[in-house]
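Below you'll find the structure I mean.
Just one protein chain is left out here, and the rest sit where they should.
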Amino acid sequence: MIAPEKMETVLSLSHGAIDCDVHPALANTDVLLPYLDDYWREMVQIRTVENLDLNSYPPAVPLSGRPDWRPPRGKPGSDLGLLQRDALDAFDVRCAICNTLYGGPYLPNDDFAAALARGINDWIAKEWLDRDRRLRASIVIAPENPELAADEINRVAPDRRFVQVMVLAAGERPLGKRTYWPIYRAAERHGLPIGIHAGSSFRHPPTSLGWGSYYLEDYVAHAQAFQHQLLSLVAEGVFVEFPTLKVVLIESGITWLPAFLWRFDKTWRGIRTETPWVDRPPTQIVRDHVRLTLQPVDEPPEPARFERLIDHIGSEEMLLFSTDYPHWQFEGSDVFPAGLSDQHRRKIMIDNPLQTYPRLLEARQEAVG
Amino acid sequence: MPQRYVVATAGEIPVGGSKAATVAGREIGIFNLGGEYFALLNRCPHEGGPLCKGRRTALFESKRPGTFTSSRPGEILRCPWHGWEFDIRTGRSYCDPDKVRTRAYAVTVEPGRHLVEGPYTAETYSVSVDENYIVVEV
Partner (left out) sequence: MSDTNLTDSAPVQAPPGVVDCDIHPTVSAMSDLSPYLTDRWKGYMREYGANFRAAFANAMVYPRYNRDGGSRMDARPPSGAPAGSDLPFMRQQHLDPNRVDYGVLQPLRPNGIGARNQAFGESLTAAVNEWQIGSWFGPERRLKGSLMLTREDPAAALREIERHGANENFVQVSVLPHGLEPLGRQRYWPIFEAAAALGKPLGIHVGGVSGMAPTSAGWCSYYVEEHHSKCEAMQSLVTSMVIEGVFERFPKLRVVLVEGGFVWVPSLCWRLDKHWKTLRSEVPHLKRAPSEYVREHFWYTSQPIEEPEDPRHMLDAMDWVGWDKILFSTDYPHWDFDDPKFAFARLRLTPEQHRLLFRDNAKNLYGLR
């Protein structure tokens, strides 16, 4: 329980913020049945796909649900009322972006994966966005068939409550590869950022060294996955081909960024002719095109060091407020690490998300269809 | 006061060729780009790599991923260590042209009959009035 006086602090601290990462949970695949056509409804019913939880977020793992945010029964994040109470109201946010993490879109069968992605988007629109005006969502796609994924973006994008396109941080190929460009072309056309969320479809081991033993290793390794996705996106020239595209790293951790960029800049100086379209230092490209959600901060225990790290990052435009509800990343209302200036905190809560997600500025529209 | 040094005879460095010379205790590379001469300090401003041992390449650029353009053949010097590229005409780097550059020296070609009047220093040359010489100002 948060004491009332503490609660007031919460209200004043994050009042009006835009929460860029909350996770409504799909109870099971059957929930999608009303949103599937006959063929896929039959497939879901006769084939054992009722539970396609991602191995990156098994619901019972402590990280997947903060103890005080877990519902009495069911998966963390599966209850709209609790999400409203514990995330939207408790942090007094203006709006929150729903990022649905579910394994369906990562089935190796492209058509099956695409059908479940469609189902998830229609489900989130009807059962979440329609029921709270503060909610927005990411378009879920099955990225390994980029043409089908682009079709899905084109289908859903007219509903302006969808504010970005989301993929997992580790799939079949590095995300900069041209194979995936139909996704970026569609996203850019609709003014949607690409959100890369922590998680893997495990087409490859969780690290380049192979399969470890523990979930903790997998979770820590997400930060390395984000590092190589940034390398890939920049080196392949995604931001040259799609100059207005923004990429948001979601639940990536943030403190690895400066050290990563120091080395990227250095290596680029020596072998930039390998990718001559990268015609300025990677750090500049990343500052212009890439944003990161706040939680988990992975901050040092010493606030003074965190202040230095903010200086290392060298930009106040890059961080976006997030609670990562219902994932267990911080206690109580301590969503901000110590060491941020008031001005920077305001940018993180409001200005940076509005800059990143232009659709958030639009007047609220009713559901399409 | 800059001093003028004779470093080569005009015919000595062919088009596309180069020569390293030690002048006033500094190693300097002299390059012939299509008949024009340029001189750079033979030391990368990064970690001191001997630039003249690097490969001379064209300027490779791209407007779009997957496309490659090539211009100014032989005018870019890649450091033999870390591969940083320098414009032989200016000494400026590709990666950070304003801050990272190697020192460039003025080069002239002068007839020997002018040079014998001085002032100049020829550490390895005895100048003849009948030849043309490459002169570096250091």
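Which chain is which? They are A and B, in the order written, and residues in each are numbered from 1.
By definition in this document, contacts are C-beta pairs under 8 Å (C-beta built on N, C-alpha and C of every residue); 3 or more make two chains touch, one makes a residue touch a chain.
These figures come from a predicted structure and were not determined experimentally.
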item	value
Residue in contact with the excluded chain [from A:Lys266, A:Arg287 or A:His344]	A:Lys266
Candidate in contact with the missing chain, chosen from A:Val93, A:Ala157 or A:Ala170	A:Ala170
In chain A, positions touching the absent partner	61-63, 169-177, 200, 203-217, 219-221, 223-225, 227-229, 231-232, 235-236, 253, 255-256, 258-260, 262-268, 270-271, 274-275, 296, 298-301, 305, 308, 311-312, 328
Where the unshown chain meets chain B, residue by residue	25-26, 41, 43, 45-50, 53-55, 80-83, 96, 99-103
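In this section, only the chains that are shown with their structure count from here on.
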item	value
CA centroid of chain A to CA centroid of chain B, Å	52
Chain B - residues contacting chain A, complex	57, 60-69, 82-85, 94-96
Interface residues, chain A side, partner chain B - complex	178, 236-238, 240-241, 268-273, 275-277, 279, 281
